[in-house]
Structure formats: structure tokens, C-alpha cells
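Right, chain A next:
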Amino acid sequence: MSEQEIAERIAKFPGADVEVLRKGQIAVKVPAEKGHDAAAYLKKMGFAHLVAVEYVDWIKENEFELVYNLFSYKMKMRAFLKVRIPRDKPEYITFMDLWPIAMTHEREAHEMMGIVFRKNPNLTPFILEDWKNLPPMRKDFDSRKYVKDKYDSIPFAEGGEQ
Partner candidate 1 sequence: MIAEILVLIFMPVFVSFMGLLFMGIQRKITARVQNRIGPPFYQQFIDVMKLFSKRENIGHNWVFDIGPIFAIVGMLTTMLFIPMGGFRLLSMDGDLIVVMYLLVISGLGMALGAGASGNPNAGIGVMRGLTLMMAYEMPFVISVLAVMVYYHTTSLAEIVGMQSGMWALIILPLSALVADMALQAQFGKKPFDQPIAPAEVATGPIVEYGGKYLGMLMVAHSIGMFVEAGLFIDIFLGGGLLFHQPGIIWQVFNFLFWVLLVFALYTLAVLVNAIMPRYRIDQAFVFYWKWPTIIAIIGLAYALGVSVW
Partner candidate 2 sequence: MVDDEKIVSEDMGVQVEKNENMEMRSFGTVKRWATKRSLWMVHYCTGCGGIELAPLMTSRYDMERFGMHPMVTPRQSDVLLITGYVNIKTLKRIIRTYEQMPDPKYVIAFGSCPINGGPYWDSYATINHLDKYIPIDLYIAGCMPRPQSIVRAFEDLMDMIQDGTADGYMRYKKYYEPYKANQEKIFRKWW
């Protein structure tokens, strides 16, 4: 099944604009509220393997982008289900009913980007330890400034120079 035929079948889903990126990779943009149904549709179509939940911070357009990276073993095809959510209210529903492993990916997205996934039972942080700052993967968190004013300001214990 070539990319074009699969693209047409995906395009049948209302509100999905499909774009063939390159051989074996298709991008599917879907409005936020239809994300869950689009994922169920793609899963029924054959894209059963959730590779990862990628999260991109488009700070200029003031939006977070959630990319559900799906792969179908039968059709040997990758589909990126892309959903945009507003940056000031980063909330989205969980996909754990379709893929239970989404819990770990969503936990990581919550900790690194601050996106809250409703109805995800275990959104506790597991990588950083008592982190009171901005979620680090956001574009407005500057790592070099953080290093300068937190670590470089600490003097040497035995009085060495900086």
C-alpha cells in the first residue's frame, strides 16, 4: 500500500488534513477536541504501535504541539497525529484507554513541559527531584542563565578561585 492510498483513507476522517512527508511517513493534523477519536480511527486502521508522545513548544504561536507517533507493522508506515493545545491552558485528555503505555509518556510530558493530562492516574514526577522552577523543556526556561545564577554563584569550599 503506497503512501497515497493510505493518505486518502486517513483523509476520510472528518477534519483531518493529511500530508505525505516522505517515503513511509505521513503527518495528520487534527483539531484538539477530535484528537482522541482520530487516534481510535487510526488504531482501527492498523496504526497499532504508539512509538512515543512527542511534545513541541511553539512559543511564537503560543501553542504546545502534541505529536502521537504511530507505526503500523502491517503497512510498514508511520503516522504523526499532531494536535495543538493553547500554551496558557496546557491540558489534554489521556490516551491510556487506547495505549496503556501512554501513562509513562504522558508523565514525562507533564514533568518536562507541564502539560496536564486529565484522567491519567499517575502524573507524579519521576525524573527531576523537588524541581520548583519552570518545566525545563519549555522555550522560556533558559538553562545557561539557571546554571550561572544557581551553580556558579556557589563559592569553592576550600577557597579556590572560580
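Some points to look at:
Just so it is clear, contacts are C-beta pairs under 8 Å (C-beta built on N, C-alpha and C of every residue); 3 or more make two chains touch, one makes a residue touch a chain; residues count from 1.
Behind the choice of candidates: all candidates are chains of the complex that A comes from, given by their letters.
Remember, it's a predicted structure, so these values are computed and weren't measured experimentally.
Going through 1 or 2, you find that the chain touching chain A in this complex is 2. Interface of chain A with candidate 2 (complex): residues 128-130, 132-133, 136, 141, 143-144, 146-147, 151-152, 154-158, 160.
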